[in-house]
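All protein chains but one are shown in place.
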Amino acid sequence: MSGDDSMIADSARIFLSRIGGVARARKLRDSGMAFDAGAWNEMAKLGWFGLVVPEEAGGLGLGGHELVALMEALGAQLAGEPVGESIAASVLLSRAEGLSSLLEEVIAGSAIVASVLDASFKLAGGRVRGASRPVVNLAQATHALIEITGENGAVYVVPLKSAGVELRTQATVDGRTVSELHLDLSSEVLSRIEMQNVSLALGNVQAVARLAAAAYLVGLADAAFAIALEYLKTRKQFGVAIGSFQALQHRAATVFVRIASVRALISECARTFGTERLDAASAAAACAASAMALQVTKECIQFHGAIGFADEHDIGLYLRRAMSTIASIGDAGSCLDAFSKAASVGTEKISSTA
Amino acid sequence: MSGDDSMIADSARIFLSRIGGVARARKLRDSGMAFDAGAWNEMAKLGWFGLVVPEEAGGLGLGGHELVALMEALGAQLAGEPVGESIAASVLLSRAEGLSSLLEEVIAGSAIVASVLDASFKLAGGRVRGASRPVVNLAQATHALIEITGENGAVYVVPLKSAGVELRTQATVDGRTVSELHLDLSSEVLSRIEMQNVSLALGNVQAVARLAAAAYLVGLADAAFAIALEYLKTRKQFGVAIGSFQALQHRAATVFVRIASVRALISECARTFGTERLDAASAAAACAASAMALQVTKECIQFHGAIGFADEHDIGLYLRRAMSTIASIGDAGSCLDAFSKAASVGTEKISSTA
Amino acid sequence: MIRPETAQETAFRAEVRSWFEANLQQHLRNLTFRPAPKESMAWYGALYENGWIAPHWPKSFGGMGASAEEQVILFEESARIGAPDIPTQGLNHIGPLLMKLGTPRQQAFHLPRILSGEGVWCQGYSEPGSGSDLASVQTRGEVRGGEIVINGQKIWTTWGHHANWMYALVRAIPGEKKKNGITFVLLDMNTKGITRRPIRTIAGDDEFCEVFFDDVAVPLSNVVGEVDQGWRVATSLLDEERIRIGTPLLPLRALARLRAVMKHNGLSNDREWQRRLARSEIAVETVTAAYFQCLERFETGNAAGGESSYLKILATEVTQDIVDLVQEAAGPLRAVKVPSAGSDARVDFSEMYLQSRRLSIYGGSNEIQRSILAAQVLGLQGARR
Partner (left out) sequence: MIRPETAQETAFRAEVRSWFEANLQQHLRNLTFRPAPKESMAWYGALYENGWIAPHWPKSFGGMGASAEEQVILFEESARIGAPDIPTQGLNHIGPLLMKLGTPRQQAFHLPRILSGEGVWCQGYSEPGSGSDLASVQTRGEVRGGEIVINGQKIWTTWGHHANWMYALVRAIPGEKKKNGITFVLLDMNTKGITRRPIRTIAGDDEFCEVFFDDVAVPLSNVVGEVDQGWRVATSLLDEERIRIGTPLLPLRALARLRAVMKHNGLSNDREWQRRLARSEIAVETVTAAYFQCLERFETGNAAGGESSYLKILATEVTQDIVDLVQEAAGPLRAVKVPSAGSDARVDFSEMYLQSRRLSIYGGSNEIQRSILAAQVLGLQGARR
């Protein structure tokens, strides 16, 4: 990292530590509060939700590296707020017409716009009906971006306080929530988004969300491994530090290789921010980071032995948060399909050897 | 093992050692001779090709356990002759009408009947035409069992010396061969097999061949591991036996678990010989043994370091023979599909928890 | 199971299945968490009344004396109907140990109570400083007159807060680190001086607890074997214990969850997922086969010491592999905490996945089991840890 990204990472690290770090994630989970409004407002003040919004539209005008740096810092301290989701939505809002006030609210933190793309909403007889697949953190959103397919298909903003909006919400293992969005309401409540090639822009929202989630997972895995490494160095069994056992050393080396290589991949993906390659790159990042984060956090629990399986130890929080973050990406199969599709239909192919 | 199976295993082990053991496999490969006629005739005298043929039909009248014991012994010494294939064909021949003289020849070793099931042969205008997928050891066969689909579909025996029979043969990495069977000949050359439910019997041939190949792979993997274990105990690096390194110990333990568990599975499968469960059981055995054998033989090469990668050391022969044996089973996907199908359509389900 | 059933076994399976259908209450089916003993006791008692609570115990001690095949049929049918987990420390661990090494009085008192469910047991082996290294027990047990007086602490005591009896290792001279000087005692958990603190797990349940001993006086008649000779007692049945951990029950349950999630998410007819399911089914059959083989080898005295470690590794890792697939099949629902309770049976997306982390840790971590295999079965010497 160099420059803006390391500044963002440092300030995020300091801020997140100040407001409680990993202990905050535990406290929020235990209190059944999925959302820390105070923290959210402070994050807004730091400019995070406008991170990649052009300066002329009120944002910080930064790019992929800064997004990755911020998300890694959030993952390292298990901050569960929908920061990645907000940033992803801002990418579309800042390009659409007539949505500048909503964008301002997003940047200010007073609106949270979720992207609900894996869904089947239909417009017929002036009413919008349909349901989505489960979406992580949707319960915190004030608005949803949805796509209506079929005739008169378009992208719309739905205020979630409207009558006819129903969220079917379930708790996740880490204190977040996941919700299906059920709609049965008049189309007049929706605002149609006016912009060129809105479907492409919507794909871009998903790509940014995927890249953000992948970076979050790298930060999370890296922090979990730091804890496990410390444990390997200090915990003794049979009279010696367990980190002196070669079998564990080699497995720790494997964990290092997994984290370091996926981090390198995501750094490459960050470079594609704002280019056509982002679709393929973010799908690759999400696939690689998901598999890596599960493998790493499970192995870190195993390194801890019984204490790793106790809720009172932090190490288990990392696996559980990895689970909900991966849930936000969808399933591995569709992510691989997305990669194949994006890597082969883009005007520039990702791999020129294909 | 107890009784007939251990007798078969002991006599096979002694016989195979006497005729040269693993060194024979190497010699055959180096000489470009895929087939050792002398050994084959001696195997016939031991009664192997009639192992599971009823005594009244001239066989030994033994069953699944003896088949597994024999095939494990063959695998352990890398005997590459088509013993499993011959035994599989004998199962059908001994039930069909009018084929007793061919069966006699098979038992005597003067005929070798290959089962060429993965193929598309058609009968039209009095001619049989079509081609098969590649079949291991087919070049050694004197006859092929084929199934003709469509109208007048039936199972036939094709003498491979006939005009209009073409084998497209390629060498394999271990000195065997693999051949496509291409047919374009008058149907009068073929003998139609008369028996009830011949398709079922054909499935049974494939099942017996799969079980035989799986047992061969277990014997092969076990023998490879014995060599590797000896190497781990004697080879020194950094002044100590490499088998004292914990990382290698744990991996050796994993290899042990893999071999022992698949051997246990195959022993269960042997019990299904002659029952409807054999289809599902043999598919399971083949899938499990294939994956196990590759993992084990690769790991055994790795345990050896550079010498494991040299042709002059025997350990590499085990991986290469595993490859051709797995090739004889087909591909993993179809084997899994066969398991799913057999386990769910049989009158008794394999797993009663489904 | 792949092993063909005899007519008698098929009849037994049919009997088990219909009896389970008739006797297992609906609300106890397809639970994902292990219910607390008081909740599952109705089921435990029903099995007891029917003579099926201890399939692997000999008839002479009140068990069912079941064949290996009957045991597997019971596992398969339990997984099929989604029967709840029941306390097993008595049935699988201390019961068999007392049969072998207990005094006639200990046997007469405890064995019937284990069978009836009156005696619920926990194991007091692990301590804060000794997870994998059992021989480093520090809890002190001092003989004073006819009693042994215990001070110290145990941890990771599975179900310690539900148990009314504990079997534990204590040592006369604390600080000494060796295998002699350890005493194996049976403790009534209602004895004065015992405090328990439940430990919540990452799966959200209270699987474990900590147990503190403050001058807990236990009559010497509750010592198994001789005072100071407890190490031999504790290790005499390690193989038996690992075989009980390595039954196909857990992998079968994991498979049931995989099928349920695949069905819930519309993957039952997806070829890729069917193949993954087939691969998992084959892996479970491998566990069943290995279980049969181990039982037979131990019964006929053909097993190498430590060979049972292989079963523990196999069964736990197959289970973990299958729940990995459960997670993947769950897709966007993978983190959902509470199993869905729709019109269908409960569908668990995350619980067994999280619970299964312990499988490679408890009962002697899989690292320890691999070291045992390497040293005792493979003869790889000079273990440099």
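A, B and C label the chains in the order they appear, each numbered from 1.
In this section, a residue touches a chain if its C-beta (ideal position, glycine included) is under 8 Å from a C-beta of that chain, and two chains touch if they have at least 3 such contacts.
A quick note: this is a predicted structure, and the numbers were derived from the prediction, not measured.
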item: Contact partner of the left-out chain, one of B:E56, B:E97, B:E151 or B:E312; value: B:E312
item: Touch criterion as defined above, residue of B:A111, B:L248, B:I266 or B:A281 at the omitted chain; value: B:L248
item: Candidate in contact with the missing chain, chosen from A:G109, A:P134, A:G243 or A:G330; value: A:G243
item: Selected from B:V157, B:V178 or B:V205 as touching the chain missing from the view; value: B:V178
item: Interface residues of subunit A (partner: the chain not displayed); value: 229, 232-233, 240-241, 243-246, 248-250, 252-254, 256-257, 260-262, 264-265, 267-269, 271-272, 275, 277, 280-281, 284, 287-288, 333, 336-337, 339-340, 343, 348, 350-354
item: For subunit B, the residues touching the chain missing from this view; value: 118, 133-136, 170-174, 176, 178, 236-240, 244-248, 294, 298, 301-302, 305-306, 308-312, 316, 319-320, 323-324, 326-328, 330-333
item: Interface residues of subunit C (partner: the chain not displayed); value: 271-272, 275, 384-385
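Operating definition for what follows: only the chains that are shown with their structure count from here on.
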item: Chain ID, smallest distance between chain and overall C-alpha centroids; value: C
item: Centre-of-Cα separation between subunit C and subunit B, whole angstrom; value: 40
item: For subunit A paired with subunit B, centre-to-centre distance based on mean C-alpha positions, whole Å; value: 51
item: Sequence positions of subunit B contacting 2 or more other chains; value: 245-246, 249-250
item: Shared-contact residues (touching 2 or more other chains) in subunit C; value: 367, 370, 384-385
